[in-house]
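My questions will all concern the structure given below.
All protein chains but one are shown in place.
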Amino acid sequence: MPEVSMVVNGQNVSGSCEGRTLLVEFLRENLGLTGTHVGCDTSQCGACVVHVNGKAVKACTELAAACDGSKVTTIEGVANGSLHPMQEAFRQHHGLQCGFCTPGMIMAAIDMVNTHGKKLSEDTIRHELEGNICRCTGYHNIVKAIKAGAKKM
Amino acid sequence: MYDFNYHRPKDIKQAVKILRDSEDGVPMSGGMTLVPTMKQRLAAPSDVVDIAAAAGSGIKASTSKVTIKAGTTHATVASHPGIQKHCPSLAALAGMIGDPHVRNKGTIGGSIANNDPAADYPSACLALAAKIVTNKRTIDADKFFKGLFETALRDNEIITEVEFACPKRGAYAKFPNPASRYAMVGVYVADHGRKGIRVAVTGATDSAHRNKAMEKALTEDFAPGALDSVKVKSDDMNDDIHASADYRAHLVTVMAKRAVAASG
Partner (left out) sequence: MSDSGIGARVPRKEDHRFITGQGNYTDDINLPKQTYAYFVRSPHAHAKLGRINTKAAEAAPGVVAVFTGKDVEADGIGGLICGWMIHSKDGSPMNAGPHPILASGKVRYVGDHVAVVIAESYAEAKAAAELVEVSYKVLPAVVDTATAATAKASVHDDIPNNTVFNWAIGDEDATAKAFSSASHVTTLDLVNNRLIPNAMEPRAAIGDYDGGSDSFTLYTTSQNPHVARLVLSAFIGIAPEHKLRVIAPDVGGGFGSKIFIYAEETVCVWAAKKVGRPIKWTAGRDEAFLADAHGRDHVSKAELAIDANGKIQALRVKTTANLGAYLSTFASSVPTYLYATLLSGQYNIPNIYAEVDTVYTNTAPVDAYRGAGRPEATYVVERLVETAARELGMDPAEFRSKNFVTEYPHQTPVIMCYDSGDYQDSLDKACALIKYDQFEKRRASSMRKGKMRGIGFSTYIEACGIAPSAAVGSLGAGVGLWESAEVRVNPTGNVEVLTGSHSHGQGHETTFAQLVADRLGIPIDQVEIVHGDTDKVQFGMGTYGSRSGAVGMTAISKALDKVEAKAKKVASHVMEAAEGDIEFKDGSFTVKGTDKAMAFGEVALAAYVAHSFPTDQIEPGLKEGAFHDPANFTFPAGCHICEVEVDPETGVTEIVDWVAVDDFGNIINPNIVEGQVHGGIAQGVGQALTENAVYDSGTGQLLSGSYMDYCMPRASDFPEFRLGFTVTECPTNPLGIKGCGEAGAIAAPAAVMNAVTNAIGVKEMDMPASPLNVWRALNASI
């Protein structure tokens, strides 16, 4: 079984996993980081989005072994003492209901700002949420939260 | 997913050696198709050879051509200033693939080698007269896409880079499948001046292909209306719960017209 080492949320971690072990399985089962969720099996819902080397990826479609030597950030790692502005914006704008898609939404939103800047139009946000499905909110308040959170990042 | 041996070779040479020595090894680039396919147990390779790093990422763009290393992600292509300047339709196409997270991982080499009938890049290869460079040879795009998930690639042959000819004008118009967001129909129209007009269609049939009748009509008059006279037959069109064959055929015309209109 391959040994993998990576930096997850600033901590050096290592462990053995199978070739087929997905990053999301490694995070949830080996590291106990259960904030990253699995909502589908076809790489579409985005509940599993994390950042690998600063870019948002779907942890359900990423092999853990392929992340050997990578820097991984999960929802558990974005708050730095106080809440990340995007987390705070989701709370303030009621951008979540059941909370299941929320970690992936927040990780996608942070990546969106990193890619497109702090001034995000509603159209851009809606378009860039193509890879994140929410069943509760109708996206209305998610869009508002991302717009507001972006400004504060 | 069945288990497999994972490898991350340093270079293509080493990758080929691993593939050759393996029982049933497959190369993996971004893994955006292979991993879901393995998860569904539709593929069960003995070895997965991760060539993303070995294939490398890099872009050279000039007025006449754009060369992209096979391990370059869609996001990198979409946001590359040189491509945006010299071949904006290609950058736009890359920005329409999958979703942002898929674009951050998926690579041009992987997409082309897989030749999914609903993938976007094969249409770009055909419309932009691409040369597909492998560890063994250079293949013209026109001879590369052979059918459903089939290409001219031989065993242990790995794409290393793709060279596109920049058109004088061109555009890619995509009608995404409402559910999967793959191309239900995508049409890439490119006007290469003296070298002619190319019209490539993806999503509609079992493999991306050129529509020569449309190319001829547009050569005579590069205007959306010129396509009114071209009848797209529905015989070979895919037929599924999202689009019947006749609807797909209709969309080929509509998307082609829109691509012409957007070409400026």
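Residue numbering begins at 1 within each chain, and the chains themselves are lettered A and B in the order written.
We adopt the following convention: contacts are C-beta pairs under 8 Å (C-beta built on N, C-alpha and C of every residue); 3 or more make two chains touch, one makes a residue touch a chain.
Since this is a predicted model, take the numbers as computed values, not measurements.
For the omitted chain, the shown partners it touches in the full complex are A, B. Of the options A:His94, A:Lys119 or A:Lys152, the residue whose C-beta touches the omitted chain is A:His94.
The set of chain B residues touching the chain not shown comprises 1-3, 175, 177-180, 240-244, 247, 250-251, 254. Although one chain is not drawn, its touching partners on chain A can still be listed: residues 18, 20, 28, 33-42, 44-45, 47, 74-76, 79, 83, 87, 90-92, 94, 96-103, 106, 122, 125-127, 129-130, 132-143.
Just so it is clear, only the chains that are shown with their structure count from here on.
For this pair, chain A with chain B, the centres built from the Cα atoms lie 28 Å apart. Residues 2, 18-20, 22, 41-44, 46, 49, 55-58, 61-63, 65-66, 68, 108, 111-112, 115, 128, 130-132 of chain A are the ones that touch chain B when the two sit in their complex. Those residues of chain B lying in contact with chain A across their complex are 1-6, 8, 31-32, 35-36, 38-40, 48, 50, 52, 75, 79, 98-102, 104-105, 180-181.
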